[in-house]
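I have placed the structure first, in the form of structure tokens, so that the comments after it can refer back to it.
A single protein chain has been omitted from the complex, and every remaining protein chain is retained in its original position.
Showing subunit A:
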Amino acid sequence: MSKLELKSVIQRYGRQTIVNGVDFRLEQGSIACLLGPSGCGKTTLLRCIAGFEEISGGEILIHDAVVSRAGHRVPPEKRQVGMVFQDYALFPHLTVDQNVGFGLGGTPASERATRVNELLSTVGLAGQGRKFPHELSGGQQQRVALARALAPRPELVLLDEPFSNLDVDLRERLSVEVREILKSEGMTAVLVTHDQHEAFAMADEIGVMFEGRIQQWDTPYNLYHRPVNRFVADFVGKGVFVPGTVRDASNVEIELGVLSSGVPPECSKGCAACGQGCLVDVLLRPDDVIHDDRSPTRAEVLHKAFRGADIMYTLRLESGTEVLSLVPSHHNHAIGEKIGVRLEADHVIAFRQSR
């Protein structure tokens, strides 16, 4: 039995198709993330799940009951869905206690107070209940919003870009915290974000969305290491495509050497079918290219970005191909310098060349 299930959900605004056939299912207690660039339809999809938007086709089921289909929509207030909004949407005229207790209308006052206190201590705001939202910092407001959404013990919690208004440090800390809180409450949750670090930190499974479709629904590890198409490969993580030639069923040759490659996802019958000599683009992640002074292969430093523990170098190979390389930061080379590099990739991804 799944907590949330989407079956070929379609959503249109006039002639424009915003969500174009999305399927996925989520089990109890699992945290999923819709990750994609702005305009990919992820927020609209979340609003469809929450019940704020009608859908034009397909079905949305919560706890095996249909809540949305074309021409039928259970309103948000009847869905038992908790929502954390991008701007938090706390009620400014109510105290923190009243905000958190707002969804507990039917419960007796003493029980309500117990639940509110319990949640405030879960989110680390014990004793702050009498304050008004404007007296709290952004991070604290965000936690109140989470506590408010969790208070009525919803079937499902939806989070719309929950950390986008916070600074980077706080964002990282809170995303881990929020994940732990959701897990401790045993909540099933869907998060929407354009920030992959947030997605990686929070989610058990991630759906990468683009042009209204889920491009790949997978674990963070697989999205990074086994992207199914160019969009996912490009959007998730850093990397560059370098031209290569298929040697045999499992090997691809690129300028830097021969690599054992997975089957290009776009060649359904494998490299063998594609055949020897088939031209492909190989995805090289920055951690696949290692700086090694003893390596005979030299590359010129084009750009460098110092990141504390390491430096991200953009390097130009002899042929002119550019690659990225992540190097520990004490290997400090000047722009224009030629440094030795070698490949250290036991599994890379290749796509058939489109040219």
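Brief remarks on what is shown
One rule holds in what follows: a contact is a pair of C-beta atoms (placed from the backbone, for glycine too) under 8 Å apart; a residue touches a chain by one contact, two chains touch by 3 or more; residues count from 1.
The rule is short, and it goes like this: contacts and distances are computed from a predicted model.
The listed choices are "Glutamate/aspartate import permease protein GltK", "PqqA peptide cyclase", "NADH-quinone oxidoreductase subunit F" or "histidine kinase"; the UniProt protein name belonging to the chain that is not shown reads "Glutamate/aspartate import permease protein GltK".
From the options A:Asn20, A:Gln80, A:Thr95 or A:Asn229, the residue with contact to the unseen chain in the full assembly is A:Gln80. Touch with the chain omitted from the figure is made, among A:Arg15, A:His93 or A:His330, by A:His93. Residue-level contact of subunit A with the missing chain is found at 50, 52, 75-78, 80-83, 85, 87, 89-93, 102-103, 105, 134-135, 148-149, 152.
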